[in-house]
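Every protein chain of the complex appears in place save one, which is left out.
So that you can tell them apart, the chains are marked A, B and C in the order they are listed, and the count of residues begins at 1 in each.
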Amino acid sequence: ADPLTVGVLIPGSKSDKGWMESGFDGLTAAQKEFGAKIKVQMIENINYADMEQALTNLAGKNQLVIGVGGQTQAAVMKIAKRFPKTKFSIVGGSKGDGLPNVAGYDVKQAEIAFVAGAAAAMLSKTGAVSYVGGMEIPSIVNAGKEFGKGAAYINPKIKYFENYTGDFDNVAKSKEATLAAIAQGADVHYHILNLGLRGMEQAAKEKGTHIIGSYTDRCGSDPLYIAYSITGVGFQVQYAIKELVAGKWAAGYKPFGLAMGPAASDMKVCGATPEMKSKLEQIKKDILEGKIKVLEG
Amino acid sequence: MSTLLIKQPAALLAFLKARPAMWIAFLAVAAALLIGLLLVHLIGVPIGDAVAAFAEGAWGSPYAIAASINRSLVFALVGLGFVLADRANLTNVGGEGQIAIGGIVATAVSLYGHVSDLPFGLAFLLPLLAASLAGGLWGGLAGVLKARAGTNEVIATLLLSFIAVWMVYGSVQSVALLRQPMTHSNTLPESLEIPDPTKLPLLTDDYSMPLHSGLLFGFALAIVVALVLNKTVFGLRLRAVGLNPLAARRAGIAISASVVGVLFAAGALGGLAGACMLQGEQYSLKAGFSSGYGFDGLVVGLLARGSVVGVIAGALLFGFLRSGGINMEMVAAVPTALVVVIQGLIIVILAGAALSMQRWEVER
Amino acid sequence: MSVEMAAVFIGSTIRLAAPLMLSASGELLSERTGVLNMSVEGMMLTGAFAGAVGAWATGSPMLGLLIGVVAVIPVALLQAVLSITLRANQIVTGIGINILVLGATTLAYREIFGGRSRAEIPGLDKWAPPGLGDIPIFGDQVFQQAWLLYLGLALIAVLAWVMRYTALGLALHSAGSAPRAVDKSGLSVNTLRYGAVLFTGMMSALAGCFLSIGDIHTFTEGMTNGTGYLAIAAVIFGNWKIGRTLLACLLFGAATALQFQLPAMGIEVPSALLIMLPYLLALLAVGGLVGRQTAPAALTIPFVR
C-alpha cells in the first residue's frame, strides 16, 4: 500500500534544545520505526499569521496533521472544521470543543513538575530551589506552581523562587533570572525553557549549583545535571503516528503524563539512593491514585 | 507558433523599456531570486522541486492565492502609511505596534462592544473603525512627541512598537482584560474567538478562497493615498514640511499639525491592517499575533520610494514570496532560514539599485 | 533589598548593559559621521555567530573573538557600500542586512552543528581589576566579569578621547554635522564614513561575542533579538553624546535586571509590564525628560558634492 501521509507543524525552531526539539526527536524516531510505511512533511518556525496557511497546506496533503504545542490549538480547531476527512493531533492540547477529527494530547508537565519539585527538595543542600519559565502560558505556570508544591511536600520550610522571562529562548535573561535565585540561596534549578536553558546552565556552572533537566534522560552526560524529568513531547508525536499506522487513531482529549508510563513521563535522579527512589515512586503512585491533586497542563 | 512564443517576452520587454525604473526593480528581484535558487541548489535540494513547490504554494490553488493576497493587503496598508509619512520626511517604523494596537482594539470592540447585532455591517465596520482610530492615536502620539519635545520619530515609533507588542502579551494574560474565561487550569492565554458578525465578510462563498472584504478598503485607500500624494495641495504642503520646515512655516503651513496629522494617518492605516489580520483571518487575539508583518510592511514602504504603485508591487511580491516559502519548506524541505535569506537579499539588492532607478527617473 | 541582592542587581545590570554599551558606542560614531547604521543588530549577530563558531573550531575563545571581528567586516562593508557609495536608504539597507544575517546565521549554524548538537563552546575567562575583585560580595558579583567587558570599556574611553582631542575626531564629527565643509577642507567625507561604519561593525562584533562567548558560552538562533535596536535607542536617548549614551545603556540594563530581582524579592508585578519597562523608560526619556534631541545635521543624508 502507499505510505500513510503525516504532516507536522512545529511552531518554534526544531533545534530549540527543548519542547520543539523533543517533538522533532519523536518524529525522527517514528520515521526510523516505520520507515517506508509513512511519508512525512514537516514545517517549523511558523508565526500566528502564517499558521493557518501552513496547516491548510498540510491538511490538504496528509491524512494526519500534528500540531506540536498548545499555541497551534486555535488554528487547528479552525482548519479541522474545513478538513473533516483529515485527522488532527495537538501535542500539549487541552479539552477543546470536541471535534470528531481532533485529538488533544495533554502533556501534564505539571504532574512531573511536582515530582521534580520533590526531587529538588531532596537534592537541595541550602533548602532553596528555583524555577525559570518562558512565556506565562498555563502549562508553564502550572508546572512552576506544582514544582513549588512538590518541594514543599518534602520540606515545608523550603525557599522557592520562580521567574518568567517572557521568552523561552532568551539566554541572557534566563541566566540573570537564575543568578538572582542563586543569590537568594537556591542551589537546584528547574525550568521549562528552550534555547534559554543555555543561560541557566552558564549561571549554574559559574556558581556551582545544579539543574534538573527535562524531556529526555541524559544522566552522566553532564555533571551539571543531577536529575532529569522526562516529559514525552516526542513520545506523543510518536504515539499519534503509531496509532495512525495501527489504524487505532482516536479523536478527543487524552491526558498523558504518568498514566501513560515512564516513556511518556518519568523522573530520573542520577545516582539516586534507594530511599529517594522509593519516595519518588510513592509520590508518583499517590498522584496517579489522586491522593495528591495536581493542576492539569 | 514560435513567433507567438517570442511575442510575449518581447511585449514584456517593450513594457519595461518604457519604465526603466521598473525595469531595474524587476532585474533586482530577479537577481535576488536567482541567488536564492543557487543557494537552494547548494543546500542540495533539486531546483525543479523547489520552484514547483514555490509556485504551488504561492499561486497553485485558489486558497494559496487568497492567503497571499490577504497577507499582501496587510503589508500594503502599512506600506501606504509609511510613504504618506515619508512625504513629510517622517520615517514611521511603528507599523508593528500600530498593528498590535489595532488588533487589541478590534478584539475588544468585537467581543465586548455589543456590536454583533448592529445592522448594515456596522458589526464589523465599527471594530475596523475603532482599530484605525486607536492605531492613529498610537501613531499620532509619536507625532505629538515630535512636535512637543522634538523627539526623533524613528525611535519614538520603534519604542511604541515594542511597547504595543508587549501590551498584546499583557492583555491576553489576565481575564480582567481580553483573556478568555479560565474554564480550566490550562485555558490558553488567548481572547475568545470574535462573534461571526464581526468577522470581515468573505468576498468568495467559502474558505476554499478566503479573500476577505478588507481588500476593498485596501484598494480604496491606495487610491486615496495616491491622490493625496500626487494631486492635492495637502500633499505638496507635506513635501514642503519635509524639505524645509522653517520655510514651510513661513509660508503659513502649520508644521505641528501636519506632523501629528500625517503620523496619525499612517498609524490609522497600521491599525486598520491589524484589524484586518484579526477580523479577516485570525479571529482571536494571541501574544505575537502581529507576526512581524509591521516590519515587512515597513520594508515594502521603504522600497516603494514614495510611489503607491511601488507599495502595491512590493506588498504582492512579499505576500506571495512568503506563501511560496512556506510550501517550499513543507514539500521540498527547503529550510525556512533560506527563505529568510532570500527576502533579505531582495531588500538589500533593491535598496542598492534605488540610486540607478532615481537616475533613470531624473533622465525622463 | 539585601547587600547581596544589591550586588547581584548591579552585576546583572552591568552584564545586560555591556553588549548595549559596546554596540551603542560604535553606532554613536557612525551616526556622528552621518550614517544611521540600522544593521547593528545584524552585525552583532554575525559577531556572536562567528565568535562562537571560531571558539568552537579552534578551541580558543581568544581566536574566536578575533574571527568574530574579522567576520563582521564583509557585513560592515556591505552596509557601507550600500548606504555610502550607492546612497541607498540607510534604514532599508539596515533592516535588509539584519534579515539577511538572521537567515544566514541560522542556516550556517545548522549546517555546521547539525542543528541539534550540544557542542561545548569555550568562552572567555572572567577577570576583575586587581583590588576591586577582592571587595567582599561586590568584588565577586559586580567586578568579576568577562574581560571582554573591560577591553570594551577601554576602547570606549579611547573613542571618547579621539573624538575630543584629535584631528580625526574633529573630521569624523564634522562629516556628520557639515559634510560640505569637510569636503571643501580637502578631506573625503565618504572615507571617514566608511571608517566609522567599519568601526561600528567591530564594536558590534565585540558586543555579539560578549553575548555568545563572553557572558553565555553558546550561540542560539537570533540570540541578539532586538539588542541592536535598543542600542540605537540608547544613542538617541543619549542625544549623540557618549557619556549619556552609556548611561542610557546602563538604565536599560537596570530596567531589564529589575525583571529578575522583583520576583526574587517576592514583589508581584505583571511580567508584561516589567518586560516593556526598558522601552517605556526609553520612550519617557526621549519624550522630553532628556529635552530636545539634536541629531547630527547630516544624519541619514548621503553625501553628494
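Basically, contacts are C-beta pairs under 8 Å (C-beta built on N, C-alpha and C of every residue); 3 or more make two chains touch, one makes a residue touch a chain.
One rule holds for everything that comes next: contacts and distances are computed from a predicted model.
A chain of the complex is left out here; the name its UniProt entry carries, from "Sarcosine oxidase subunit gamma", "NADH-quinone oxidoreductase subunit K", "Heme exporter protein C" or "ABC transporter ATP-binding protein", is "ABC transporter ATP-binding protein". Counting contacts over the entire complex, the absent chain touches B, C. Of the candidate positions B:174, B:208 or B:244, contact with the hidden chain is made by B:244. Among C:188, C:225, C:239 or C:300, only C:188 touches the chain that is left out of the view. Against the chain not displayed here, subunit B makes contact via residues 227, 231-237, 239-240, 243-244, 246-254. Seen across the whole complex, the unshown chain contacts subunit C at 165-167, 170-171, 173-174, 177-178, 180-188, 297, 305.
In this text, only the chains that are shown with their structure count from here on.
The chain pair with more C-beta contacts between its two chains, of A-C and B-C, is B-C. Measuring from the averaged C-alpha position of subunit A to that of subunit C gives a distance of 35 Å. Among all residues of subunit B, those that touch two or more other chains are 166, 169, 173. For subunit C, the set of residues that touch two or more other chains comprises 106, 110, 271-272, 275. For subunit A in complex with subunit C, the touching residues are 13-15, 17, 21, 24, 136, 161-167, 169-173, 175-177, 179-181, 183-184, 195, 198-199, 201-202, 206, 221. The residues of subunit B lying in touch with subunit A in their complex are 57, 61, 63-64, 67, 71, 74, 166, 169, 173, 183-190, 193, 207, 277, 281-284, 286-293, 322-323, 326-327, 329-331, 333, 336. Within the complex formed with subunit A, the subunit C residues making contact are 4-5, 7-8, 11-12, 15-16, 106, 110, 115-116, 118, 126, 141, 211, 215-218, 220-223, 225, 256-257, 259-261, 263-264, 271-272, 275.
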